[in-house]
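All protein chains but one are shown in place.
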Amino acid sequence: MRPDNDIRALVGYIVETWELSPFWADVAAAVVILAVAAVVFLAVMTFAGVLTWAERRVAGRTQSRVGPNRVGPIGFLQWVVDGVKLVLKEDFVPDAADGPLFRLAPYLVILGVFSAMATVPFSQVLIAADLDVGALFIMAITSLVVVGVLMSGWASNNKWALLGGVRSAAQIVSYEVPAALSVMTIVLLAGSLSMQTIIGQQGGWPWEWYIFHSPFTFVLFFVFLASSIAEGNRIPFDLPEAESELVAGYNTEYSGMRWAGFFLGEFANVYVMSAIATTLFFGGWQVPGVAAEEHGDSLLIQGLGLVIFLGKAWVGCFVVLWARWTLPRLRVDQLMGVCYRYFIPIAFACMLGVALYALVVPAGSLPDVAVHLVTMAMGAAAVVVLFRRVGHHARSVGDRISLAEVLQRGQRFEFDPSVQLRRYGAHRRGGARESR
Amino acid sequence: MTDAVGREEIVLNMGPHHPSTHGVLRFVVYTDGEIMRKAVPEVGYLHRGIEKLAEQTTYTSFIPYADRINYLEAVFASQAWAMAVERLLGVEVPKRAEVLRVIAAELNRIANHCIALGCVAMDLGAYTPFIYLLRERETINDLFEELCGARLTFNYARVGGVSHDAPDGWLDKVGAFVARFDKVMAELHALISENEILVNRMLGVGVTCAADAVAYGLVGPNLRAAGVDWDLRRDLPYSAYPGLDFAVPVGGRDGRGVAGDCYARWVVREEEMRQSARLIRQALAALPDGPVMGELPKKIKPPKGEVYAAVEGARGELGVYLVSDGSNTPYRAKWRSSSFSAMSMIELISPGLMIADLVAVIATLDTIAPEVDR
Partner (left out) sequence: MGSIREYFETIARSVVTLGDGFAVTLSYLFRRPNTIQYPDRSTRPVVAMLPERSRGLIEIDVTCCTGCMLCARACPIDVIEVKVEKHPDLGRMITRSAVDWSKCMFCGLCTEVCETGALRHSHEFEAGMASPLSLVMDFIDEPVPIVKVKKGEPPPERKPLGSIIRARLPGPWDPPPERREKPLPPVAPKAAAPATAEPKDGGTP
């Protein structure tokens, strides 16, 4: 843990430089903490908002349609406008609902998810709090969501909401186990719970990432991915808020900004889980070819690390969004069955496998590197097979976009400016059009 | 109801407003937590008095109403009506009109199953197949718009034939659609039909055994999925079907699951779409030249009598029992709809299922409110 990026050290630095008395030192500490919290909060809100836009865009393009494209370039400002709309909506609390609990529930969800962001390492220095128990803290704090969801289900005074809340609580609590097992296996390998240390033990090149450490960690990554999708109530595990079965599950009675709290909480959870997966399995901010110690000196490399981390996290988010629009949802007993009968035994087996591997094969030796490369080859083979199928499907029906078409973006449609400027119903506001 | 330890039954209302009841249907569901004890359907929210309207409109004017009995398979109801009046009048329909009716009917069957399968997938959480199938449906709607002018309620059949002949180039467009359709079905199959999650949601769920299905009057793909090999196009042939060659898929014969479960209903509908494409191809090849309207008296006044005419619609047997009193409006028209029988089966098969299964059952039985309530 580098001492420079600790909040305490920063406060100490301020106190020393300005020679503050103890009272003002406390005030300075409070201001710094609040400032950092505000930055983290805003960052998460922005990520969650942009993720809603990305979700709609991905939904549109995978469904052979366009997605938001009116507000801003490729509809990028859609999430801003949606946020404004939600803030302006009526704050509606049902008459028979339990008022205080009803109002409190969204805040617990937001708290649980946004707090986890405090330990996500964006780059070597960009981390709000590099706790010694980072991984454990994340698993623990995201469990606050359960309380919020149960509370909203109960307090809504609505049977559908109650069913949704109870299902969700059971689901999140159950899927904590395989997720925690995956995380603990990585902790086993890294030897520390601290997020920065875990990244420090990996490297920039793919064969140095933990996902390719052995076939066991490879499988464990998918267990972790599925478990975090389940914890985030995303399809294929979104029965608690299944729109077509439960109207909206535990969200049913919420509207306006309270509902946005749940909504943003869910999307922030997607981002947080993806960031954690990047940290644990994909080497975090490590730049290929640059050792961890050399990061601190150059702003360029720090920036590169940040870009690399965000890129990996966004790819992870894309996979979660992609899964939503591909898969149907599991029924609640099947969901629990998959957890207890498949994920947990597999996670245990892989944890044992990794432990035995670490015992038998010395790190850095030739067999170790060979296993890394073989696992990487496995992963690459899976990706190649997938993309071959993608190409087959893209070419099957004949509507594939060619590269030439993409390069001619502006000329893809033969625009007629008079049509382009015409608005819906313009012929109703003054003058008859010429007859055709 | 409270039991010995004080647990209460939850009464849930899957009300007329619900994202996954198809149309305005209502189910009062008595559950023990997640498992249902009883699901009682309530119908009538979409009753429009079509049978009464039939007594006040002329025979030709009723055809637009017939379209709206089940707007997703509009051709079948109007075809059944036209067949009934033609039988009363003793009018012969020209061959070209019969084959055009078959083409329209099979296109409509594909369009209907697009929505049916799409809605099953959507209710079970997979939103994307619905959109892909709707894209195919858009092409079919465009084809119908070129043929007769409307995209949903076609008003295409007439007493004695059809209203419009195929415009120039339309037959080629239908052929192109059918050629592309096989690839689309292959893509759908790859995406969702064998998806382990979907299959597990539907295997063994909501089993309708063959004896119950026949006793409750189930028809169409639901009946065939239950294992009963019955299809009006082959067993009581009408129109141009005698000359056409197609297979009738029956559930439980191959693949996974038992006959009569939700997965069998999915598989049967998917196979029916492929068979419809096959029928359209044959019909296009077998289309003779000639008029599209038969010889009709100036005013349609069938002699006194009764007739029952049924067609194999996309949901099953859709038939009308028509009583004529010699005037130019019918005396009584009773419509036999397939969804009504399917609705009545839901109360039988729902005890012991989970609420999420009820959604799968309703969707795969393909019950639709306008046909239930008329």
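Chains here go by letter, A and B, matching the order in which they are written, and residues are numbered from 1 within each.
What we mean here is this: contacts are C-beta pairs under 8 Å (C-beta built on N, C-alpha and C of every residue); 3 or more make two chains touch, one makes a residue touch a chain.
For clarity, every value in this text was computed on a predicted model and none was experimentally measured.
Residue in contact with the omitted chain (choice from B:148, B:262 or B:279): B:148. Residue-wise, the contact with the chain that is not shown comes from B:60, picked out of B:60, B:112 or B:350. Contact with the undisplayed chain is limited, among A:8, A:89 or A:389, to A:389. Listed by residue number, the positions of chain A touching the unshown chain are 60-66, 69-70, 322-323, 325-327, 342, 385-386, 389-394, 397, 399-401, 405, 413-416, 419-420, 422-425, 427-429, 432-433, 435-436. On the side of chain B, the interface with the absent chain consists of residues 57-58, 60-65, 128, 135, 138, 142, 145-150, 153, 155, 163-164, 167, 187, 190-192, 194-197, using the contact rule stated above.
One rule holds in what follows: only the chains that are shown with their structure count from here on.
Those residues of chain A that touch chain B in the shared complex are 59, 62-65, 159-160, 163, 167, 235-236, 238-239, 242-245, 247, 325-334, 389, 393, 396-398.
Note for the complex: chain B touches chain A at residues 10, 12, 18-20, 34, 121-128, 131-132, 135, 180, 183-184, 186-187, 190-192, 195, 197-198, 200-201, 354-357, 359.
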